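This structure is in structure tokens; I'll ask about it shortly.
Only a part of the assembly is drawn; its chains keep their places, and the rest are absent.
Going by the order they are written in, the chains are A, B and C; count residues from 1 in each one.
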């Protein structure tokens, strides 16, 4: 299968290249980047020297049509909604890693993204690409809205208790901790080493655009609405997201029962690892891989569950899940090209 | 005033030396460390070369009595409860940075610390040294139980809304993030650079010994009991603690009203800085200093307040607050020896 | 081919497991670790959950003989020299990542390692496993002394100018910078996060056991002896080694000529990437991979060449090169199981 990547000079783009280049069924035919067109990939990312040396090209829908079957969007928000319609007309499968097609409600997009939404007809074509939850819809999709990094960790962490209907829906609090690569390669003061190292920062309290995405998908998973508190923190590391999720239980459940519920829910899943009691996951244990590792605690004193869900934000939270979705669409084994073991230490 | 430090070879001890050496009213007369007795301080900590060169001595209560007025304990838990009684008899003021005298209830200590508690008579002599809250009791104290690092950030962050009685007492969730220096200088695998860097780890879920300390002091502050959820995370930095605290509001309050409440509560306090709207604190902004910086968000969608409270765990969370308490006991300006500006970046 | 790993609970062992588990021609049959025997690999390294779950076994040469064809030694120095003789008798191929069989001169081993050397007959059987240099000897070897991490980066960086005989042999100065994982997983104060972060330390000046190894192999490569200055620094990162190498040129050569010399020397090598002018390598550009990237500068003012040579110390500097050597011995494509792309950022 022939694929292209637009936004190839960002971190998400570079990670797509790393993974797709190692994918046995895929050929990368085009790297597109308007801002750095004409330069070599190895000018942007020297680690690809002698491995993959290709030029970055300008956006051109006709040329894309002639060269690729699938186009991955690793573009900032606001880009894909403008150009995806032209590609859908040309029968190109679009896998969009940006947020443009995730919110089905135009009003919510405009409220949280402070920008005009994609057209409602295009929105309706898109499938939210949380593979483990929406696999059946993804199989038939031509436009994938690949989930955000925080929503991926959060929703996979919550799905079993949402489906089992055992928590108070308005008690959900998500405390997210992220590495800096999520902010991309665009230089800004807040991402400088000197500002981030030996530091933790909370940001966008109550304003993060992943809030409506999480709430929309909670409702899709279990049928009930929820209003969540979601707080994000920047911590001094490059890769990795941990979401610590709190919710009040509606009924008494032991940790053992809860672990069993999680194990059963994800029994068939290759990329979800439910950790045994007392072996909580840490982000480095999924570094560079497509795993989502989940650990649990049930606190009888407070009647709350605490869920620790970790991913590599650039893999399961972006490029890896996008490829997992491609594998589903193409009918390949979902693990194809994604079987790298986490790098530790 | 003549002071000594026991446990002088740990990080808390080293920070006491740094701060006390710069304190104008104090002379450090003794450094005590049974495990490294006979060695020089500069063998343990080379940054003191030419600044403060002293030998580490063995524990000897008579010699302590002959040399010092005040003894700081920077010892692991379980040590001070055995030896403080002998010093109280000798009229030496004891400022204990360990957890041995914090819990007034022997049963709670034994449950959470898995160890025998101090005697109840000695416990009753001790004053919980959260300076901003217990200043009047501290003035007269001869035995200070200096607060834990997490409880300091948590309780200072909660005190205004506890006193104002505006939250649901059982809704408090504290998500703590700490640098590694809190684990001390004892070598163990979990504190190795290769394990901590590029990593976040959650630990001791529902089992941290700071839980009963926080609950005890919440009740002392406002008169009502609370059962809290408290989760701790190790993040890849050396110094600093951030507590992100969530609570459900009992009545509607705007962010502006809330900020006013906090500003008023801490109007006279030198070391508490309430941040203006949209200027949330980060840990590096208090690095090396005795400040506790607090920022707020009120989320009208969920009816919750989020409090961001940051300290340097080795200063306001340990050595700095201990010296602040000494200043109160001695009747000096509370800021004496503690006016270092945070080091940034 | 059936392989075993002894010292499986250290970082070198864990990296061997990661790479060998992904190797298509190899089955890991035994993990041996006397210090943690009986425990599960996933107790030591949680990132292997659901991927590779095996018990760690005790050393037993008969059982090894019955189960494996090749045994990798990821043991501390002093271990393999005691037990490898028994395995050679049993016709097991030994690939030793420790320093025990690297120095051919018993006296040098005893001087620099402060320990008794392996027997001279066993030393004579061993082949120094710097694949690019000694490939022909490695093909026939049954005992590989896998090179040290610093010597690997240094010797690959020096080989072209040594063979071309263009430098003053006694002018070589190597300034090495290493991540902390090279110090292993054994807890000691100097490897704690709080000691390493925001810090650079020089260590073992003039005393590092890699000095005689480098000097021995320089002579093997070019036939001339050299006495080198070699200085090592610990820097705040987990993986990666950079050696900055200085030497005085015996004759005028331009940077372009020098780059051509390096390109030609390594023309057929899969894992050595000579960087174009002005694209010096950094350690992260080889992270997790078996590459050695080399960049050059020629300074006409001083008549010196500066060579920047980088590797991942746990891959090309340890486990990766060991597997590269296995591939050579087995007659497989040298890249088998080693084609992972560096992870960046």
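Following the convention adopted for this analysis, a residue touches a chain if its C-beta (ideal position, glycine included) is under 8 Å from a C-beta of that chain, and two chains touch if they have at least 3 such contacts.
Here the structure is a predicted model, which is why all the values come from computation and not from measurement.
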Homo-oligomer size of the whole complex, from 3 visible chains: 4
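Quick note on the criterion: only the chains that are shown with their structure count from here on.
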Copy pair chain B, chain C: interface residue numbering same or different (half cut): same
Rotational angle, Cα trace of chain A fitted to chain B, multiple of 5°: 180
Separation of mean Cα positions, chain C and chain A [Å, integer]: 36
Rounded Å distance, chain A centre to chain B centre (Cα mean): 38
Chain B and chain C, separation of their C-alpha mean positions in angstrom: 45
Residue list for chain B, restricted to those that touch at least two other chains: 179, 194-195, 197-198, 236-238
Chain C residues within the chain A interface of the complex: 11, 14, 18, 21-22, 42, 45-51, 181, 197-198, 238-239, 273, 275, 279, 281-282, 284-288, 293, 339-345
Touching residues (chain side chain A, partner chain B) in the complex: 170, 173, 175, 177, 179, 194-195, 197-203, 205-206, 227-229, 231, 233, 235-240, 242, 244, 246, 280, 282-284, 287, 295, 297, 299, 301-302, 304, 306, 308, 310, 345
Chain C residues touching chain B - in the complex, by the definition given at the top: 11, 179-181, 185, 187-189, 191-198, 236-238
